[in-house]
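Partial view: only certain chains, each at its native spot in the assembly.
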Amino acid sequence: MHHMQPTPAPTAGTDQLSMVVFSGDLDKILAAMIIATGAAAFDMKVNLFFTFWAISALRAPEKKGKGKKLIEKMFGFMLPRGMDKLALSKMQMGGMGAAMIKAIMKKQHVASLPEMFKTAGELGIQINICEMSMKLMGFKREEMIDYPNMQVCGVATFLADATDSTVQLFI
Amino acid sequence: MHHMQPTPAPTAGTDQLSMVVFSGDLDKILAAMIIATGAAAFDMKVNLFFTFWAISALRAPEKKGKGKKLIEKMFGFMLPRGMDKLALSKMQMGGMGAAMIKAIMKKQHVASLPEMFKTAGELGIQINICEMSMKLMGFKREEMIDYPNMQVCGVATFLADATDSTVQLFI
């Protein structure tokens, strides 16, 4: 944050949140999206840098990447195909843990993960996907979910965003 | 941090640390409390936002929540009942890893986790518990440990604290 003028209180739109979303666990992606949508509703500018395992959450199960090599197909097969397939970091119980959490969230009228991503798009949250991770895991841009503000870019973009941010987190 | 005036060096009480404590692993809770009490001893204002698995660390084993539904009782049964029951994220070895770490900490005169929470309270560290996680896991306020500055609140409180903080971490 570069203050030119004395600032008595955080003003709408002046604060920025940058997060590295690294984990592909359902619970951590939920935490990231709750913080992100909360911050955007709070009038903060929000940038999410999805890298490593977290990219699996952005896969659209019905889309396919073209021209994949064998090892890239293997990765695609082994990693979760989208946000509905993510597992919890604890209490996995063969997928029952994730199902339980989703059922309770629904009962308590907490937005589901797909709903949170929809809200994130509407609130103008920027999703950046780590280019190097895409290459390493063999993911293609065309396999990702439809989302209004999404680009594939490098760590330099995260660092530039983070430097301008009031709050930075690694999840 | 909003500097009105040139500031030659960090002055006592002007810096603030906000942490999301998400993990319920013994090693990560230890890390969070070492950083938190270190910062408070360093005259920083410290806010901890306990969410998801980390809330288990705040359960008082001798207290019981009232009026719980079956699924809430199940969660209460499956999750660790307080900070003495937390497991390590690695080298669990059926609980032997946690016991080993505690034994070595004692031998090396490092404060135990309960002692760190006591110090945290004396240093004025604020503990906020995530309201949504409490609801999802069926925890009640009356089940939590005795601690001087503890409240149940939403992610907006964390974001307001984090925006005013010099340092923010997600653990």
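Descriptive notes on the structure:
When the chains are written out, they are named A and B in that same order, and each has its own residue count from 1.
As a working rule, contacts are C-beta pairs under 8 Å (C-beta built on N, C-alpha and C of every residue); 3 or more make two chains touch, one makes a residue touch a chain.
Just so it is clear, the structure is predicted and the values come from calculations on it, not from any experiment.
Whole-complex copy count, one sequence throughout, 2 copies displayed: 3.
In this section, only the chains that are shown with their structure count from here on.
For the pair chain A and chain B, the distance between C-alpha centroids works out to 25 Å.
Remark: chain A residues 3, 6-8, 10, 15, 17, 27-28, 31, 34-35, 38-39, 42, 44, 89-91, 100-101, 104-105, 108, 110, 166-171 touch chain B in the complex.
By the touch rule above, chain B contacts chain A in their complex via residues 2-4, 20, 22, 24, 51-53, 71, 78-79, 132, 135-136, 154-156, 158-160, 162-165, 168-170.
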